[in-house]
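Complex shown without one protein chain; remaining protein chains in place.
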Amino acid sequence: MSMLTTMSTGNMQRIGWAVLIGALLAAPFAIHSGRWMEFIELTLFAALLGQGWNILGGYGGQYSFGHALFFGTAAYLQALLQYKLGWSPWLTLWIAIGGSVAVAAFVGFLSFRYGLRGSYFALVTLAFAEAFHVLSRSLVSVTEGGRGVQLPLNQDPEQALATFQFTFAGPFLSEAGYYYTILIFLLIGFAVTGWLNHSRFGAQLQAVREDEDAASALGIDPFRVKMSAICLSAGVTSLAGIYYVQKFLFVDPGIAYGPGKSVEALFAAIIGGVGTVLGPLLGSAFIHIVGEFAKETIGAMLGDRPGVDLILFGIILVLMLAYMPRGLVGLVELLWRKLITKRGGGNA
Amino acid sequence: MDFLGISLPSYSLETVFGSAISGVFLGAIYALVALGLTLIYGVLHIINFAHGTLLMLAMYAVFFLWSVFGVDPYLAMLIVVPGGYLFGYALQRSVIGRTSHGRDEIILLTTLGVSIVLENFALFAFSANERNVQVPYDFDGIDLGVVYIVWPQIAALVGSLLITAALWCFMRFTDTGKAIRAVAKERQGARLMGINVEHIFAVSFGIGTACVAAAASLLAPTYAVFPQVGYLFVLIAFTVVVLGGMGSFVGALVGGLVIGVTEQIGRLYLGESLGLITISAIFILILLFRPTGLFGQRL
Partner (left out) sequence: MLDVSSLTKRFGGLVAVNGASLTVNEGEIVSLIGPNGAGKTTLFATIAGFLKPNEGSVVLDGQDITGHKPHEICRRGMVRTFQVVKPFAGLSVRENIAVGAHTRIAGREEALEFAGKIAAHVGLTPLLDQSAGDLTVAGRKRIELARALATQPKLLLLDEVMAGLNATEILEIVEIIQQIRDSGVTILLIEHVMQAVMKLSDRAYVLNYGEIIAEGSPVEIAHDPKVVEAYLGHGASERMKSAGGADA
């Protein structure tokens, strides 16, 4: 009986994934409203940020409060190397990923080498993000300072692919080019977390999350595992930075290294469910829907003022932490199990 | 001199000394903001991310008391300090205490959530505009030769010292203070002795918030208030607290002064913007190499 339900759950999951990915791939053909496509794109963007955080925070138990570090470093490298040196975005992309991973290795080496855990790790990542924030604002000769970096908009459809810009990329790509970019990036994030669920490294990472001493007694080197996790996490997060720059053609210190992106990553992952593949997407979708709803209702009542959505997100975050630590995925699993046992009980 | 490819200016000893003195006055404010944070950490063992936003709210309270009712910002302390205490007490009891089970980063996240709610509430209700309290005496002061110190800076320094001393006496000589120290040291034992630990937690949180409210009064004449002001201060307060040692009052005072002076000298040499890197740098170095701070973990 239990074998049967786990098998059917496994199949259900596979079917669910196929449907979800199919629907995401097909979305541009079905949805013709630009506003809704934009909405979905931003949802996927936040999900990618969340997924990057989730690799280290959810699977590795190392809660970073400064994930903007990895987003921002990639974004700046992607923007500056094109802007200053005129390099191809397809080349800078790799440097952006590499640079982000290098920063992660640096921060990770110091933090894990000196045994920072829990809140202390959270604070040190926050401090590093703040240090980079200050540097990006101050080293004007390198980063253009507070003005930020504005990339030129390519208006030549012939050059659309070469410049990795889809705004003037012809009938289909101008609508869906950026959407597919973020979707592919997110699918990479899914693939990484999926791999964590089914690999030796993933098992060791989760063991370290649960208990470092027990893990090391069982032959796991916690330092090496955490280092790998932070680099992997930064690699996935850097994709969000690359997407951001190609889409908005702009980055400045606040966008890159301010607390906003770190918090967005936390929201998606924690509200959705840490340490799960689907959590960040679920969390991101949920908060974006709530945000949109808030704008429509409260915004309409009190005038369109900033802050309403974040007030709600903050409240949801606190409620989740207090009453639903496993997030929306945990809730769905709970409901699903109830459904199964009910059906199983009926059959037996 | 050269730093990251930027050549550093050289200054006369007087200028540096002047910077250091204004750093002391700045540091006194930092110390006062950090005082509440270190108290809360010492007793509840939680890192209160919302501390800066509580400061921001109190600064708004001071501002509106001044702009609407014409209350002098220093006099406003009589209202915002008890108000801060009640707000902090209620916040701990109704929100933060509820998630206080489990891992410490979860509690840190809860306080982050609270700070996001409060900050965006301020943004929503008061807009992002900077607001300034203007007092008739805000440019009067004393010329120390190397630097000109205005009365509000002197008030902040004296106020910080007095409040730190008062809090120290409170912890030492009152029953509540002794109960707080007992809980800080050994909460299970305190519970067995009949101390209502949940109440003491909330009292400590309340006192911590009251400290930050007092800081808001002292800050109001010299600092503009806007919704994100708390974020700037909370990073500094964290730095002060880890530098001085989590839970140490003396540490908060010394840490505040050190950070204030370092920041001013950093700004002098590195410029207004890059000078702030000194704070993050100290924060990171202390966390990595001496997480117990300069004064260990005493209350």
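Chains: A and B, in written order; residue numbering restarts at 1 for each.
FYI, a residue touches a chain if its C-beta (ideal position, glycine included) is under 8 Å from a C-beta of that chain, and two chains touch if they have at least 3 such contacts.
From a predicted model like this one, the values you see are computed outputs, not experimental measurements.
Visitor: Which of the visible chains would the unseen chain be in contact with across the whole complex?
Guide: A
Visitor: Among A:Gln206, A:Gln246 or A:Ser284, choose the residue that contacts the chain missing from this document, as touch is defined above.
Guide: Reading the full complex, the residue touching the unseen chain is A:Gln206.
Visitor: Using the touch definition up top, pick the residue from A:Pro89, A:Gly108 or A:Gly275 that touches the left-out chain.
Guide: A:Gly275
Visitor: Of the listed residues A:Met12, A:Leu218 or A:Leu339, which contacts the missing chain in the full complex?
Guide: Per the contact definition at the top, the residue touching the missing chain is A:Leu218.
Visitor: For chain A, which residues reach the chain that was dropped from this view?
Guide: 2, 6, 198-200, 203-204, 206-207, 209-211, 213-222, 275
Rule of thumb we're sticking to: only the chains that are shown with their structure count from here on.
Visitor: How many Å are there between the centre of chain A and the centre of chain B, using C-alpha atoms for each centre?
Guide: Here chain A and chain B have centroids separated by 33 Å.
Visitor: Which residues of chain B touch chain A in their complex?
Guide: Per the stated touch rule, the residues are 4-6, 47, 95, 98-99, 102-110, 112-117, 119-124, 127-128, 227, 231, 235, 238-239, 242, 270-271, 273-274, 276-277, 280-281, 283-284, 287-289, 291.
Visitor: Going by the contact rule set out above, which residues of chain A touch chain B in the complex?
Guide: 63, 65, 110-111, 114, 116, 118-124, 126-128, 130-131, 134-135, 137-139, 141, 145, 259, 263, 266, 270, 305-308, 310-311, 313-315, 317-318, 321-322, 325
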